[in-house]
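As you look at this complex, bear in mind that one protein chain is not there, while each of the others sits in place.
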Amino acid sequence: MVVVMSPDATDEDVAHVVEKVESVGGEAFVSKGVVRTIIGLVGDLESFHGLNLRTLRGVADVHRISDPYKLVSRQHHAERSTVWVGAEGSRRVPIGPDTFTFMAGPCAVETPEQTLEAARMAQSAGATILRGGAYKPRTSPYAFQGLGVRGLEILADVSAATGMPVVTEVVDARDVPVVAEHADMLQIGTRNMANFGLLQAAGDAGKPVLLKRGMTATIEEWLMAAEYIAQRGNLDVVLCERGIRTFEPSTRNTLDISAVPVVQATSHLPIIVDPSHAAGRKDLVVPLSRAAIAVGADGIIVDVHPDPESALCDGPQALLGTELRELAQACRRLPAMVGRVGSHERVGQG
Amino acid sequence: MVVVMSPDATDEDVAHVVEKVESVGGEAFVSKGVVRTIIGLVGDLESFHGLNLRTLRGVADVHRISDPYKLVSRQHHAERSTVWVGAEGSRRVPIGPDTFTFMAGPCAVETPEQTLEAARMAQSAGATILRGGAYKPRTSPYAFQGLGVRGLEILADVSAATGMPVVTEVVDARDVPVVAEHADMLQIGTRNMANFGLLQAAGDAGKPVLLKRGMTATIEEWLMAAEYIAQRGNLDVVLCERGIRTFEPSTRNTLDISAVPVVQATSHLPIIVDPSHAAGRKDLVVPLSRAAIAVGADGIIVDVHPDPESALCDGPQALLGTELRELAQACRRLPAMVGRVGSHERVGQG
Amino acid sequence: MVVVMSPDATDEDVAHVVEKVESVGGEAFVSKGVVRTIIGLVGDLESFHGLNLRTLRGVADVHRISDPYKLVSRQHHAERSTVWVGAEGSRRVPIGPDTFTFMAGPCAVETPEQTLEAARMAQSAGATILRGGAYKPRTSPYAFQGLGVRGLEILADVSAATGMPVVTEVVDARDVPVVAEHADMLQIGTRNMANFGLLQAAGDAGKPVLLKRGMTATIEEWLMAAEYIAQRGNLDVVLCERGIRTFEPSTRNTLDISAVPVVQATSHLPIIVDPSHAAGRKDLVVPLSRAAIAVGADGIIVDVHPDPESALCDGPQALLGTELRELAQACRRLPAMVGRVGSHERVGQG
Partner (left out) sequence: MVVVMSPDATDEDVAHVVEKVESVGGEAFVSKGVVRTIIGLVGDLESFHGLNLRTLRGVADVHRISDPYKLVSRQHHAERSTVWVGAEGSRRVPIGPDTFTFMAGPCAVETPEQTLEAARMAQSAGATILRGGAYKPRTSPYAFQGLGVRGLEILADVSAATGMPVVTEVVDARDVPVVAEHADMLQIGTRNMANFGLLQAAGDAGKPVLLKRGMTATIEEWLMAAEYIAQRGNLDVVLCERGIRTFEPSTRNTLDISAVPVVQATSHLPIIVDPSHAAGRKDLVVPLSRAAIAVGADGIIVDVHPDPESALCDGPQALLGTELRELAQACRRLPAMVGRVGSHERVGQG
């Protein structure tokens, strides 16, 4: 931490800061410039926070230097992690630095038939993990909110039928137990990234968590949200970049593709990309998926639907037919260019 | 709703859209231009949503024309509403178009003494509603998270001692009953604006709700969140503008002062301003409060603390001394310039 | 300046940084923490820039501590400045900390009659400086681009007829001489805030400059643009906040009202507000003008037009009738609440 004094700070002001820092066991290094003095702080960050340094007389600014997260940091754990999804040995699918994992399924679970058909589509395109929403957080209280427990049961049935582990969203801390009972991985959606009670409940549930980036969260805030989960003893967290809110209206969100290498440089957690929700447009899903693979993402998660015209949620971005075939091809060929194998080659080896 | 066809759409594509619209009881008006055809839709918006018009062949774009919210709209209720806060007749404080309501208190409840002292400061500066946090949503799991139920008890005691009704934040749907039992008004914070389960629980609690704008929510999304509460039969919702996330780093958030007249033009709900959290800097609180009064806000909510240097939360933005006196003066003199009286002149008249 | 070393930086890396800093005459203070080392730099900022410290081995980050501008800073000139606009003694109008200056006129000069009529409207509402565009920077090459020199002549005639000094935009460095010949103040528009050649030409023209904030410029970048002008020996620069680009679609831009006190705390230059271009909606101009006065702006600049329906530019935001009367009243009554007199009371006293 660095404390920047204002140009008119007195020697007493500087001494008061030093005294405060030392009172909590820290060390303060004073650098006196012509215009202003800066004070470097060494010691325990948490104890410095309690000092309210910004309120002290003569203090112009306080800069934090080190990362505020610990458990999810590569400083804590230098090697990048692999998270295994799926209960039984024969179905366990890896998400991590050596593989590329393709996850797909319908935005919302509507019927057993639609879900099974979407799962078959996903599987034949190469997907190894099934996604599908039973609880849908919707901006409008008048929109379809998901089938709830019935949706979870359908997902569990389709998972059994196809052998694909299932990831599904949980939107309320009270639902965590029932979701954890039916699904292999809990998804925390973009609107709930800062719902700290939900993060903690997910951390306690004993299943891997897929944590989407808040659509207006900085990468640092996102990693702090992961830290909330990790703090409960659950380090099986996979991050998912899904676009951020910007001024550009031609896509629903702006996919922050740079977030992939930035996260990989600072955190050991795996990171995947959701091109469907970033773009909100079907025609961008294939090029953005290719970009995600090439930039080095550990996987992608994509909407597919057997009949987008009748989908109850996000029909306009669901793939089928030609586009899905193109995507399948990209997922088969491109990962090797960045030194990865498809996750199907490692299923059950975790 | 308006459907814009792409330049290469065929007559069949147009006919298919018209057919779909008519199948749910709507009417479709076709305007054929030289380059493209547009189709005006008349009928029930909800039924059109189910059609997934964007997925139909030849459709380039779909524009929504009317507002997606109903109960909170001025079309539903042309006159601007007044919300009364406080249980007993003698303490009920109005927030609405005729008055200006000053709410103040400490960011976090720390001790009975600190809370009472802050309440006395607030009251002598002219505040009529006490704010104070018992549950704090913090970005870092390592930061002070609030006193919980013990904090609620302190607030209730201080409320009884001062006669000021209390507003306090609730961050988890499971805590709504206990918060509603102790407080006069429930606050939904910026990070939870899209926590739909919490909104619904707050709507069911039988107390007025203070709904802060999500720091990256559009005004329309914010009004949709209010609609979630209203849908449970609770129209006692007060909106609170508290700054939005932008690229400008010199303030913690950018106070969107225009949101006040924009909301007042489209919704009947009262709207207040939180200059403390918008700025994150003590020296901006007084000028921004003056701007809020002058733009026509129905109130402000401000952080005060008897000893900012030792505050457990947001010390750098808490007022005391000269600044609080300046603010008190602005709250006394400026509201009359925009045709309002201070809320203290109407206490107990609701 | 503070250099933050990465956790794995060696003692040699630190020594290399120190050596580099000393090689240009600076001093380096090393603070060795448990995890990382930070180095405080004292000396001439410009010389440090040439070192490319970020490229050195072991350097994780470099934080700038002091402001990058000089001439426009309050550190250079602690008292806030007053800029006088208008050539002859009897017409000179002040813009500064003691007064409130109301500037108004048509977005674009169209005809002598329309300009004169708009000027008369503005003057009778209390405006003391006439605005009007002869050169219009338009997003579309197909839109009206202004009358050019003919527009300047009309402005000069109307200025003579009304006794109001004139401010008008210049969009090309090649036009600076002719604009400076006809107008009393040169306006640099939002799209040209970073057109450095134009800034320098305006700095050389011998007339005061009204510098609008780039719609996506930080306050620091804006002050750097002012520094470009000041560097040519022209300190008669007035800043104009006119809204920044954000995700909120209900206003054309988001008026950053906090920019007024932020700028006043760091720069001695006067700052005014343009509520018309910020909002892009007539119904917001009066409330935003009131907010601007209350927050402490040194003036406002507003679009008026005798017949908005036929305006060639920005008709939807031009005031007339009731709204203009309301604005006139606010400009008469509110400045006194923040300790200012109307600029008309000081005309010719500079």
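A, B and C are the chain letters, set down in written order, and residue numbers restart from 1 in every chain.
The rule is short, and it goes like this: a contact is a pair of C-beta atoms (placed from the backbone, for glycine too) under 8 Å apart; a residue touches a chain by one contact, two chains touch by 3 or more.
Because the structure is a prediction, the values reported are computed rather than measured.
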Chain not shown: contacting residue from C:Ser23, C:Ser124, C:Ser310 or C:Gln349: C:Ser310
Residue among B:Val2, B:Ala143 or B:Ala156 touching the omitted chain: B:Val2
Contact with the hidden chain (one of A:Leu56, A:Met103 or A:Ile244): A:Ile244
Chain not shown, touching residues in subunit B: 2, 4, 7, 27, 29-36, 38, 40-43, 61, 63, 65-66, 75, 245-247
Residues belonging to subunit C that touch the chain removed from view: 46, 49-50, 52, 54-56, 68, 137-143, 171-174, 191-192, 194-197, 215-216, 221, 224, 227-228, 231, 245, 308-312, 315-316
Residues from subunit A at the interface with the omitted partner, ascending: 216, 218-220, 244, 246-251, 254-262, 265, 278-279, 283-284, 287-288, 290-296, 333-334, 337-338
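Here is the rule we use: only the chains that are shown with their structure count from here on.
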Interchain centroid distance [CA atoms averaged], subunit A/subunit C, Å: 40
For subunit B paired with subunit C, centre-to-centre distance based on mean C-alpha positions, whole Å: 32
Of all residues in subunit C, the ones touching two or more other chains: 246-247
